[in-house]
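Report on one structure; see the data block that follows.
All protein chains but one are shown in place.
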Amino acid sequence: MAEAKYISNDKLTAWLDELAGKMRVIAPTRQGDAVVFAPYASGQSVELAQEATAPPKSVVFPASEDLLRYDYRKNPENLGQVDVELLPTISPEPTLVFGSRPCGVRGFLIFDRVYDGATYKDPYYLARREATLFATIACGQAENACFCHSVGSAPGDATGSDLLLTPIADGFVVEAVSDKGAQCLESSLLEAAGGKADEAKAFREKALQEMGEPQDFGPAQQKLLELFDDMGFWEDVSAKCISCGACTYLCPTCYCFNITDENAGLTGRRVRSWDNCMSFQFTLEASGHNPRPTKAHRLKNRVGHKFSYYPNLHDGIIACCGCGRCIKSCPVSVDIREIVTKAMAHQPPAVEEAAK
Amino acid sequence: MSTYAYYPGCSGLGTSQEYESSTRAVCRALGVKLVDIPDWSCCGSTPAHTVDHLLSSALAARNLALAEDLDAAAVITPCPSCLTNLKVAVHRMSDREFRMQVNKLLDKPVDRSTPVKSVLQVLAEDVGPETVAEMLPHKPLAGLKVAPYYGCIMNRPPEVMQFDDHENPMAMDNLMAALGAEVLPFPLKVECCGASYGVARKDIVAKLSGKLLQAAEDLGAHAVVTACPLCQMNLDLRQGQASSAAGHKFQLPVFYYTQLIGLALGVPQSELGLSKLCVNPRLALDAMHAVQAEKREQEAKKEAAKQIHKAKAA
Amino acid sequence: MTILTQLKEQITAQLPKLDMVIGWEQGYDALHATPLFMRAAEDVERLQIGPLSVHNTATYLTGLRNKKVGLVVKGCDSRAVVQLQQEGLIDRENVVVFGFPCDGVADLTKVRRLIGDVGRVEEVETTPTELRLRVDGREEQVAMSDVMADKCRRCQYPNALVHDHFAGKPREPHATSDDYTDVQEFESQSLETRFEHWKSEMSRCIRCYACRNACPMCVCRDHCIAQSRDPHWVTQDDMVREKWMFQVIHAMHLAGRCVECGECQRACPVDIPILALKRKMNKEIKEVFNYDAGVDPQAIPPLLSFQVEEENINERGW
Amino acid sequence: MKIGVFVCHCGSNIGGTVDAARVAEASREFPDVVFTSDTMYACSEPGQDGIIQAIKDNQLDGVVVSSCTPRMHEPTFRRTVERAGLNRFMFEMANIREHVSWIGKDKEANTNKAIELTGIAVEKLRRDQPLFAKQFDINKRVLVIGGGVAGIQAALDCADGDREVVLVERESTIGGKMAKLDKTFPTVDCSSCILGPKMVDVAQHPKIQLYAMAEVEEIGGYVGNYEVKIRRKAPYVNWDLCTGCGLCMEKCPSKKSTDRFNEQVGSTTAINIPFPQAIPKKAVIDPKFCIKLTKGKCGICAKICPTKAIVFDQREEIISESVGAIVAATGYDLFDISKYGEYGGGRLPDVITGLQYERLLSASGPTGGHVKRPSDGKEPKTIVFVQCVGSRDKSVDRPYCSGFCCMYTAKQAILTKDHIPDSSSYVFYMDIRSPGKMYDEFTRRAMEEYGTQYVRGRVSMIYPQGDKLMVRGADTLMGTQVEVEADLVVLAAGAEAAVGAPQLAEKLRISYDKYGFFMESHPKLRPVETNTAGVYLAGSCQGPKDIPASVAQGSAAAAKVLALFAKDKLENDPMISLVDMKRCVGCGKCVRVCPFGAIKEIDVRGEPKAEVIETVCQGCGLCTATCPQGAIQLSHFTDNQILAEVNALCQL
Partner (left out) sequence: MPALAGKELRIVGFLCNWCSYGGADTAGVGRFSQPTDLRIIRVPCSGRINPLFVAKTLLSGADGVLVSGCHPRDCHYAEGNFYARRRLEVFKRFLPTMGIDPDRFEYTWVSASEGQRWQKVVTTFTEQIHKLGPAPRFGFAHEQNPATAAAC
């Protein structure tokens, strides 16, 4: 692995410009009162100080994409005979996501197990995943909603990233995590980090330490299954939920999608778009029946999936990166930590009765 | 009782001082609190309203704007002419465009739309003849036959004035009845008195006012009651002219309704200004007293007869 | 007795007759309140009211139609109750309204603009005029007048318009009229600027529909045409046109019904200023029909009625 | 789906400025289109045969014809495709004649436009569903509301057509306003002599069920199947026992009752039979004046009644009737003359309405046909008639002409001269409106033979002077003011909608104008129909009318009812709205706006949902535009169909 480098703040823009010459750079940008990942244009200011409102999920997994386009070709001799011609759609550009936090990147590790699994490989996802590099910035201080250390990550976690940037006085220590990342360090703007690398390490350790004791969500895996039929519990914890999709769409680990066809005349597109398990439509069946008719059913699924069903299938890995966006951006401040904690502590009424 | 922003109008300071002073006195006696609009100015009457709607409305609106600070239930005025100008201004200003134009002319723009009413409307609706009647159980004006005369603009045009029946108003009738007076069904309540033709064409006023006086006299009225300074002037001051035009001498006192209410309530003579009337009010009051005396006499006789009857029976 | 204590007493007294009472409590940190569903007497203790009680409690009503629900309301929340009642979407006898005089709520977006990131607020103290925050160990004081939600600055109904119980004394309205200067200001820009404004703002929309689900008047929810195929008004494409079309649908569906509680904009996780669209709609509704939604339970929403001769609509002659 | 497109040249009508062959050629590229052709005259027999043949040869599921306006030949081609075995709604038309070839000369632009219009027709057809009309039974009974002359006529005609009739009358007798008239214009024949026999027919007709003193309380259902609730007020007399002998009236001590039949000219007894020819001729107690009912004692009538018919504790009752059609014939009421303060109506006893004057003229009236003025019973010598009191006057919100006042005023002037030969009459009028057979001649007679003085101008005021009434007005022909010293003033009060008409209209779900008169379907071509199927109008409830017109409308309404009842089953137009129960949230907005009351709220497992009454829905689609979640869709014009048309035209 290449040695650690250092870049001072005043050279950062120049380095980004240099990188943007080689590939598409996506960086956090202030838009109105929100911070979102957007294509970087030379000289533009990037917002690195605070966690972006939305994670960089859509770079690899767009909010909507055409899985395929098709044309109907009519046989002029026999108009009833129609052939379908499929047109390719995937053409990912080499892309660098600059300035994400470790949690934002960790989401893709959760994705990978699904879209790059043993039985199924999603070509659309994989093509973009292959083409995308992550230059991640380590966090110095957790926010009130942060809990990455409780789900197996840390504020300085480099897993999944290609470069790790650690802020120290007046600049960043830049460390390559992957070979692809190392190639990005070949720039005259970067200097050797030297002793600053240790400073960076200390910074990351301090950040983790300040987060305090992690919470153990492990028992939730079993407990949530036990609570599956306790709708009273779920109605209680979902009472204030308004069933919108802010939590799932902003979640770096939520990977569900929907597929719809859009036709116009003799052409059409098959569109894959983000779906949201908090929505009524998510499990709505063609018959009109809906196995998850209420928000209680749906919230149960969301929490259950992240802390129980996914870990069950994937070596106990919790499908949550602890970024806290679902808490911060929830219009009614539903707190998933609180729900899981409550679930783990929950005594079914029957048990309580028996205990008396 | 609420507070009212009071707009006296120019006549009240000149030709109809007795209307002004009796109005204030009666309002005080009935608990209607008047606060004068500070620095009030012309209502935009005759000269302005015929030539420039905007200007006349602005003149009226100036007063309305000043009244806003008083936080009164309504702006009220005794004079129907002032009333018309103030109300017409409010009516026109319900059009936003017009209101903006008016406000442009004013130092202090009109913010709210304070209702404008006549003093008569306040006495008839907010106080009410029932209240007056309760205060006067002995019916002090019993026997006085009055013809209430409203004039042409107190209730008209109805869509602007929004008060009483514009063809057969009853507000003054009811108030007079509350005093105990005998109210005659005066058919020419809202007929024209000749108005300001008194200056240019006296003959017209003499003829029209004469007709009113004749009708009142035919009904056996002791007096005419008015609520308008101009009507009062035409009927009272010009009664001689009307008499010579009709070839018949009218002798009908013409009261302001406030004078009669004041009289009934026992307001001091100095504030009623009865001495300012041209046709001697005694004529009517004496007639009233005669009727009352006669009635007393009859009752005394009846009483005596009863006593005698009782005595006999005993 | 403080208003809060009085309110708690009133709620405690009524609670046995109700399935729940909805109010607010502190959320995951001191700056963020969260709706509180009080079912037992001990829940009432957690009730808080004040500038952080931003959520419109009436939003939950239509989802609880068969329940006996108590509702703690700000003035704007109560307008939603009135409007829902007017449209027959709730049974008034199933709802017990607890009112209190609302001094206005804070707009957390404005707080963020003033003091930067609010992710690490440790403590918040509210006074009638100030928010005092401890963030990252430093003290921040912001005047309420600087962070008060715009809807509160122009609020004409700070006291519940309908209520069964009222704690404290009704307060003076914050404003007596609304001249819609914000709308006028926005429209003083060129058409092109306005068009581009929305194109750019809508581009970051994530189609989470928090705006819709937070709206007390959006009663279609699960059956909203934004997500249906029959009818198929919008596609699921991540395109400005589709996102914007939804905002037009929302605005049109709220025409004459929107009580301007501002929940749509507050709920938006990416801070798109969509209340402007509803403000415009309300301005026109006011001008054409002289109508305010959520004020009179007996009124009929203007777009669900008509007059043979419309006073303020000119017949369009050619 | 397999679609055939047929492009019509319409001779040179289309072919002249549209390249029809190119339209057919381009249509081959539209989705689902498997067959196209251009034809000289698609609507001609060979043209239609060609379409049928193509449907059969190519197993087409739907057809687009690009030709003239669908308002012309849509029914033609619907029948064509039906003959070929398709559902007639699997058909769309593109109007490339009226909307293209006839309005532009640029052949290229026209052809392009024709292709696009054909394109949107194809897109719409691709989303068409076969629709089927519903048949339903019809109840062949009719409800007639109002027993005035129009209602009587309608009831009799329907009954003579062998249909059962339910006749509901608000008063205790039928006859309406006509029964109060002394004579009728222009024949001056006795009103009760011509109306009386008809009233008797009603009473005796075996097919007519009469409910007097009754009002319609509630109407549910739809054409062919209305459910009506009728509230029958209590007369405090058992009408089955009452023989109408009138003994009770003679003995009743309460003689100051309001005499409604005589228009309050004088008063009557608390127990009362309004007039000798009343149908039903039954006594009614006015509870406001009956001493027994107000004070608890008296009961003389009960003692004297030979059949013991008096029932003081009688209660009103609700009767349910099922009918298939309804005729509204609720007539009119008189304008309240006291609204003109300057005329003194209601204040001056000798200022009366025309209808009151009719009672004074009538031999069966309170004065026995001797004209006596109300104030002092003296015979008036000078009578002034004022026309247009409450007609043609915006200031009292009655801008319309009441139509019959000119004529009855002329009649009354004539009758006055007959009654009081030494009298003189004046008529103040605005215009004389006498368009009718023998009408103008009649008014001429009033002027020329009877010496009635007609003064063209309005009266400005009426005031008493001594025992006379001064009538001051303008003579606009002479250009002078006039004053007439009158003994009696008769105001020709205008007609206004009957009290309660708007409320009844709402029960009937028909519209009414701002004055409360019921709206007909079309002012010229459908004068007795309403926009609610099965509800018809007769007489003055639709607008002021004289007797001949009212009777004509009564018969017309009856004809409509009989035509409706001639069918054994009714069939609806299947282009109606349908509710997707899964998506409906039960907000009731559609119920609120539906102009036909065709949507009702139903309960589905505890949830409110909307349901379309298929036989009532007229297919306007207002509900579809109103439903926020698109849960109610108008068949054949669904959101998706219109959106598909938009998409076909506008693709970014």
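Quick notes
A, B, C and D label the chains in the order they appear, each numbered from 1.
To be clear about the criterion, a contact is a pair of C-beta atoms (placed from the backbone, for glycine too) under 8 Å apart; a residue touches a chain by one contact, two chains touch by 3 or more.
The structure presented is a predicted model; accordingly, all values stated were derived computationally and were not measured.
Interface note: of C:R79, C:R204 or C:R221, the residue touching the hidden chain in the full complex is C:R204.
The set of chain D residues touching the chain not shown comprises 69-72, 95, 97-100, 102-106, 108-110, 112-113, 115-117, 119-120, 511, 519, 531, 575, 593, 595-596, 618-622, 624-626, 634, 637, 639, 642-643, 645-652.
Where chain C meets the missing chain, the touching residues are 183, 186-187, 191-199, 203-204, 233, 237-241, 244-245, 248-249, 251-252, 255-256, 276-277, 280-281, 284-285, 287-289, 302-303, 306-308, 310, 313, 315-318.
The rule we apply is simple: only the chains that are shown with their structure count from here on.
With contact taken as defined at the outset, chain C and chain D are each touched by A.
Here the CA centre of chain A is 68 Å from the CA centre of chain D.
Note on chain placement: the centre of chain B and the centre of chain D lie 50 Å apart, centres being C-alpha means. Note on chain placement: the centre of chain A and the centre of chain C lie 30 Å apart, centres being C-alpha means.
Of all residues in chain C, those touching 2 or more other chains are 221, 223, listed in ascending order.
Pairs of chains in mutual contact: A-C, A-D, B-D, C-D.
Residue ranges on chain B touching chain D, taken from their complex, read 165-168, 185, 187-188, 190, 215, 218. Residues of chain D touching chain B in their complex: 340-342, 344, 347, 461, 463-466, 470. Those residues of chain A that touch chain D in the complex are listed here as 72, 74, 76, 79-80, 263-266, 288.
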